[in-house]
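The complex appears here without one of its protein chains, the remainder shown in place.
On to chain A.
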Amino acid sequence: MLTIEGLTKSYSQNGSPATCALGGVSFSVPKGAFVSLVGPSGCGKSTLLQCVCGLMRPTAGRVTLAGREISAPPPEMALIFQNAAASLFPWFTILGNIRFVLRRAPGSKAQKLETARSALAAVGLADFAEHYPWQLSGGMQQRAALARGLAYGAEILLLDEPFASVDAQTREDLEDLLAGVARQQGKTVLFVTHDIDEAVYLADTVVALTPPPAKVAAILPIDLPHPRDQIASREDRRFLDARKAIHALLRRV
């Protein structure tokens, strides 16, 4: 169980009054759950994610994983960034990128290579191991970033608007890929997006945030059967209801 309690983050820029990005956010992510975090753009979602994985220190509040407070990036969490091109190291091949983040992991070289290869296979990039990131399309780069997160062996995947910069068709493919892999490998997922449809389509629970200083506006369980289907699920009454509820919520606040 990942618990976020009263998370507050304000920035002060030399002298000017502090701007408050997060105004006391609390929710929890049960083990194995897929939680979407949705909110208007600029509401501090990325800040929240960076506080959750210990890259940033919150002004107040705390994040605990199984009761232990997070203060530095723990091996149980893998962060997947919005911009894969600025996160995959261009001087390493795709395989090299994965092996690089596994340097501190336990296990022999051969084991790590095996882990890396199976992660690539899971995202359908087995044949692209020796390619450089810049040789791949945007969607494939995002797959590679996902493979790196999977190979890292973290039980929790944190994704920061990972599909924001790919075309619609690719995006649907990536959504289904992520949902499938996460379920299959029993990963806990905290998925940040500004796209309400995407949030509902993927999640077991949607956490909606208010504009800054962000607070939790609502926590909605999504009662849709798995595996989801791009056409059937999106036409389902329950999908439409959830979508409408979140829209209304975000418009009101």
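Please note the rule applied: a residue touches a chain if its C-beta (ideal position, glycine included) is under 8 Å from a C-beta of that chain, and two chains touch if they have at least 3 such contacts; residues count from 1.
In this section, contacts and distances are computed from a predicted model.
Set against the options "AzlD domain-containing protein", "ABC transporter permease subunit", "Formate dehydrogenase subunit beta" or "Ferritin-like protein", the UniProt name belonging to the omitted chain is "ABC transporter permease subunit". In the complete complex, the residue from A:78, A:116 or A:144 that touches the missing chain is A:78. Checked against the hidden chain, the listed residues A:2, A:53 or A:166 yield one contact partner: A:53. Chain A meets the missing chain through residues 53, 55, 72-75, 78-79, 81, 83, 85-87, 89-92, 100-101, 103-104, 132, 134-135, 152.
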